[in-house]
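In this view, the complex is presented without one of its protein chains, the others remaining in place.
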Amino acid sequence: MENKIVTFGEIMMRLNPQGYLRFLQANNFEISFAGGEANVAVSLANFGEKVSFVSKVPTHEIGQASINVLRNFGVDISDVTRGGERLGSYFVEKGASQRASKVIYDRKYSAISLAKKEDFDWDKIFDGASWFHFTGITPALGGELPEICLEACKSAKEKGITISCDINYRSKLWSREEANKVMSTLMPYVDVCIGNEADAKDVFNLKAGDSNIEKGELNKDGYIDVAKQLSEKFNIKTVAFTLRGSISASVNTWAAMLYVNKKVYFSPNYTIQIVDRVGGGDSFSGGLIYSLFNNYEPQKAINFAVAASCLKHTIEHDFNLVSLEEVNSLAAGNASGRVVR
Amino acid sequence: MENKIVTFGEIMMRLNPQGYLRFLQANNFEISFAGGEANVAVSLANFGEKVSFVSKVPTHEIGQASINVLRNFGVDISDVTRGGERLGSYFVEKGASQRASKVIYDRKYSAISLAKKEDFDWDKIFDGASWFHFTGITPALGGELPEICLEACKSAKEKGITISCDINYRSKLWSREEANKVMSTLMPYVDVCIGNEADAKDVFNLKAGDSNIEKGELNKDGYIDVAKQLSEKFNIKTVAFTLRGSISASVNTWAAMLYVNKKVYFSPNYTIQIVDRVGGGDSFSGGLIYSLFNNYEPQKAINFAVAASCLKHTIEHDFNLVSLEEVNSLAAGNASGRVVR
Amino acid sequence: MENKIVTFGEIMMRLNPQGYLRFLQANNFEISFAGGEANVAVSLANFGEKVSFVSKVPTHEIGQASINVLRNFGVDISDVTRGGERLGSYFVEKGASQRASKVIYDRKYSAISLAKKEDFDWDKIFDGASWFHFTGITPALGGELPEICLEACKSAKEKGITISCDINYRSKLWSREEANKVMSTLMPYVDVCIGNEADAKDVFNLKAGDSNIEKGELNKDGYIDVAKQLSEKFNIKTVAFTLRGSISASVNTWAAMLYVNKKVYFSPNYTIQIVDRVGGGDSFSGGLIYSLFNNYEPQKAINFAVAASCLKHTIEHDFNLVSLEEVNSLAAGNASGRVVR
Amino acid sequence: MENKIVTFGEIMMRLNPQGYLRFLQANNFEISFAGGEANVAVSLANFGEKVSFVSKVPTHEIGQASINVLRNFGVDISDVTRGGERLGSYFVEKGASQRASKVIYDRKYSAISLAKKEDFDWDKIFDGASWFHFTGITPALGGELPEICLEACKSAKEKGITISCDINYRSKLWSREEANKVMSTLMPYVDVCIGNEADAKDVFNLKAGDSNIEKGELNKDGYIDVAKQLSEKFNIKTVAFTLRGSISASVNTWAAMLYVNKKVYFSPNYTIQIVDRVGGGDSFSGGLIYSLFNNYEPQKAINFAVAASCLKHTIEHDFNLVSLEEVNSLAAGNASGRVVR
Amino acid sequence: MENKIVTFGEIMMRLNPQGYLRFLQANNFEISFAGGEANVAVSLANFGEKVSFVSKVPTHEIGQASINVLRNFGVDISDVTRGGERLGSYFVEKGASQRASKVIYDRKYSAISLAKKEDFDWDKIFDGASWFHFTGITPALGGELPEICLEACKSAKEKGITISCDINYRSKLWSREEANKVMSTLMPYVDVCIGNEADAKDVFNLKAGDSNIEKGELNKDGYIDVAKQLSEKFNIKTVAFTLRGSISASVNTWAAMLYVNKKVYFSPNYTIQIVDRVGGGDSFSGGLIYSLFNNYEPQKAINFAVAASCLKHTIEHDFNLVSLEEVNSLAAGNASGRVVR
Partner (left out) sequence: MENKIVTFGEIMMRLNPQGYLRFLQANNFEISFAGGEANVAVSLANFGEKVSFVSKVPTHEIGQASINVLRNFGVDISDVTRGGERLGSYFVEKGASQRASKVIYDRKYSAISLAKKEDFDWDKIFDGASWFHFTGITPALGGELPEICLEACKSAKEKGITISCDINYRSKLWSREEANKVMSTLMPYVDVCIGNEADAKDVFNLKAGDSNIEKGELNKDGYIDVAKQLSEKFNIKTVAFTLRGSISASVNTWAAMLYVNKKVYFSPNYTIQIVDRVGGGDSFSGGLIYSLFNNYEPQKAINFAVAASCLKHTIEHDFNLVSLEEVNSLAAGNASGRVVR
């Protein structure tokens, strides 16, 4: 495969009660599969790119199901290593209005978290690749993964492959200190860094002034300042921040900022009635990688990425199952939701 | 049956994924049956009128199911011709927020679209009838249907039956030129013409000034002007236009205008949180026919019709399953949604 | 059990179509169990209190299921009398936007409504109890229930148990005259009276000035005035009123007022996107009893109760399945609905 | 309507857990509507007969739903009286293998059970009728129903209408003594009596020798003897007995005997893998009435009735939704179950 | 792809009510995708073979969904042509006991049935292929398909690719005469012919003596005789016949015969409790192609194919989702169904 995009990370089984039922009411769980880098891979496949997802999953049917669904949406899974015992999983309870959504992770001891360096032959994996994407969750899984990520970055860099990383700090997986230590070894390889203000602060202690993310007030100058610091600290050309305003569990505002070559581009700010917000950040990464990969102008790139992820919030489960046409239509300003017949 | 209302058109199987699932995520489709004129028939039966639906459906169980459901809601199906092979169908994917709803039609080669003139004995069908309703979709299905519609109109006119027609232009079914040609032969028989600004422009090239329907801004003068033109062009006494404002796929505004005897009446404008907007226009027709059939004053008539169709937007599937009491309560101003115990 | 709370009333089977389907569209009903006092019991058990629910239900599986679910959530059912033939039931159709929710009761002739005085040994039931709660629905069920309630109140009072009562006037169950007569015999025993302006007017003919509850306009002075009258009329130290504003079936505002020792405390006013509003008032009672039972300051008490019941509106079915932490978080001002991971 | 068949009785809401779930496991109930005489009406409508169902149901949506479904399948409901408060209901738990199915009735105080004589104008109801069918359940509901049934029988007899009655003794509804007393007043009007050995014994104390219905052993002579006694006792020309062998809750044998003009005809004996056996007896009545109404020879008549009811056991819920073609095919010996494409 | 297997035909949407519900009871249809040659492709992919499915499907989401599911199970879809308007569909109603399953086809005017010769570049399609499979359904779809099939056969033959064909005569699609004419032009290219006695008789008028397929009695000599005639008539080395015994819609016997190089091999005969029998024949083809492709000895080959298709009858929907290990275990005699932990 020529000119392919490679993403590397965990794929998990996602279990959620139907509709707005709470965990304690559920007698059925909807089953889907998801993970930061898998979500990005599906976005890119939907947009027509060749994309390969790299991971390790058990050989049993639950493991098989997790990668069948990627294949379903056109993602290449031939570089997924098979083995281990557990597929990580997580439970999602959808919030509404003043009641927050809740996520319970059960991903410890998963096959990927116990993977060994020899499970991945990066030379082979990167054959024909032009872009490599991972998130901060992958090294956070621990074991040999920080080293494996470093190997992957080095290998990619050698081959001239563009590297993008979504910081995606998760306090349940590692402490700020651990994250700082590991991510600081990886960031120097990164060409495109994606995150939000909280990530930059949590992992790299970069502060953004007075913006109040709980209230959804945007502090543009603060964001620009943090992006600049991040860009300079690790010599990263492109930094993108998503800007979420949580009005309630049912309504969010959503925008993003692209900092590239010291210039700043803000997207429009969408007010969204949420169907399922999990995977929202990943859909932004997917949109941004697509637009940068296709050499969009910065303003058009950030607009495309935000339109893509705006639509994700209206789609059940983590994958952003939208087409290029749908994203382009919204990015072009058609947000009326009129029936398409 | 004395004093009955007759509607004529296609009834289709409607298939939609559950909730907000996209087509590509669906493993089940909810099954219902719908069609412009069938939807109107169900509305009228709910309001207590005697109503007969005329169509042609296959004899197999899928055809039978389509008319059983009409019978369920009290519509007379004794004048439905049985035969042909296919029941037309269409797929609906419900949109949310910035993501539009999507409709895929699979109605070609349906039994009704291949019907013959001899399939319908209008003398018998109109026995005891006082009102005849059809939409522009019926002749748009092609084959002998333009002629059949013309026969029906002529027969109705001879018997002194009031004729209503919802223009309902569908570009997937025929070109503007075809529509113009056929509809221009039918409109002279029509007493009550229902449509929206886009219909008038698409089919009869009547322009309504500067209103921007995508944005939901109402241009009252423009609407009045088009209604007047339409009324004069075909000597139609009563013209009604629905006025939809698409704020998003989740929220619409909804109002209508009645032009009767050169006077204009605007309804209140409702802001609606949408459950299912498909069939919204038909529910307006149902409400309007009911109120005109029962000799409501024009302002009361348009208010009733808009209240009826406002409620339809809160009901799953195409049929407007509301009672007279519910419509009257809303038309009287009770929009608080307080629990009725 | 030391220091337990006792609630007494009916538990019914609740049947509702899925989602926003109307009764006439339903082929399945979701089954849950609910009742004013059972709802309060579950709230209190969720908050960690020892609580016993007292009622009478048939021995058959439908009766058993109704109390198993209480046991599930930690409510003691050892004082439920078994016998009779019917479990009362009610049907709920969820409204949306301008379409109101609808409740059809089928609770006549239920086991509890036909219960006899000898079915309940209040001495034994109140052993170890510190609080007794019932609603105006229980005596409204008729038969011997007014007398049974009076016996319970007398027994509780003798033992120094605090008594709370939610007036909860239901015109389908009894006339205003009947309610007035019976409730006037019970109110003198009540320490904490819960209601809304309509209750006070319907049952005790206490008028609240000009507030318009349909429109959701709060008339603070009117509410205070009615609470004062009620407090003085029956010598009730604590009166709490819920203040609902029905913007539509989908959006409500929700607040409450606490009148205690002649002082008045108003909670914040929440705007809620509703998932299921049935049981909203009971969740307020549950929250208020919890906060008073735990000696919260009045302002904190009413804030807790309103936060608890605000969250209830986002939860399917009647029970308010929220934790202390969730209520405290909202009461502390966190209404952003951000995902809790 | 000329030459119509009239059935009279209760229609109830049937609630059953999905599949083989027990009552105590259910969170959803499948909703359908059923009742002995309604089941017969649907059978006859399916076979193409004009059939009118007579009953009394509440005006609310639950009542409306119960008769909409009859209309769905082509039954005339114009003689159903509307009023009362309750629609009777019953719960069904499907058994399997050694575990028996369970039925819990909640039909007391239903609208029909509290109906008054003036609710039914038999002169009008029987206008155009040729056949009248009811079961022993209708008078067993009590109140004025024994009298109403007697009035109906007298009116039918006067008009020369054939009367069929399925004894259908239910010990939960009345004692043997009550049944004997009431049924003995009605049987003299009956032309076609349907039952089983247990019915004859329970109601009329007619004994059938040594057959063991639990074990499914047929004692042909015993059956003939009881049929003869019954025929002679009330001067009934035609007596039909169903012969069920309960091998387990999953497998039954099923046959029937027709005694007509002192001659006896036995049907083939089917071994059935059961999908849903509730309504099995009613489907036999429906088949038998159809075949006698259409003047089938006795052997063909009983074979048709048993084939019809054999198929019912493979259909979910009470209604026997089979076509004439399907019954004829099975009655002709095609029991192979080969796919019909 | 080296050494791949190519199958060519239609893929349809399959719609079936849940469980044993009849069409007239359904409010939901389970959605899956299926077709004779697609079913075979999935079987082979499950067994680990490289397999490419060739067809034509519309570009809309329904078309996309039909091939996504093939991708899910590992089938290569890169040679599926996109275009046309309809995806064919069919409705399945599952029978039980004496009630037969029912299939209603709605496949006319599908994209594949209207495909043109230029839609398929067989040179490219067969690049790297070793085996080509199609069924008699493909040419039966009409239009240019007989010619396209002939082209495909010629191209495959030139490249030395083994050709298998399942006769699969469907009287709804074409007459015996049409089938005979077209199939007689294709059979000379076929190396492996799969069918049953009825196919051979219907299409080629080859008679098999006295076996009674309705009753499930095997007439081994008759089968051998027909296979021999077929083999000789078209010079086909390998002929396989499936032998189904329809005891009822719930229980079938299932076996097969392989005639190869004038020798005959009969498989064991399984008695199967059916979950879903549609696709049973295709799963046999899938198993047989796998075993012949892997050079199994004839007895082992037919045993493998029958074990594979025996298991299919226990799996919902058309695809035979079994693993090599499961088939081998059954073929080795382990039919006990003990839980595999």
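Letters are used for the chains, namely A, B, C, D and E, taken in the order the chains are written, and counting of residues starts over at 1 for each.
To be clear about the criterion, a contact is a pair of C-beta atoms (placed from the backbone, for glycine too) under 8 Å apart; a residue touches a chain by one contact, two chains touch by 3 or more.
If you're wondering where the values come from, they're calculated on a predicted model, not measured in any experiment.
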Chains on display which the left-out chain touches in the complete complex: A, C, D, E
Of C:74, C:143 or C:222, the residue in touch with the unshown chain: C:74
Which residue of D:77, D:278 or D:308 touches the chain not shown here: D:278
Interface with the undisplayed chain - residues on chain D: 19-22, 24-25, 95-103, 105, 170, 172, 214-216, 246-251, 277-278
Interface with the unshown chain - residue positions in chain A: 15, 22-24, 26-32, 60-62, 64-65, 68, 85-86, 91, 93, 102, 104, 106, 108-109
Touching residues (missing chain, whole complex) on chain C: 68-69, 71-74
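Note that in this section only the chains that are shown with their structure count from here on.
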Touching two or more other chains - residue numbers and ranges from chain E: 22, 24, 27, 68, 102
Topology of the chain contact graph, where touching chains are joined (line, ring, star, complete, other): other
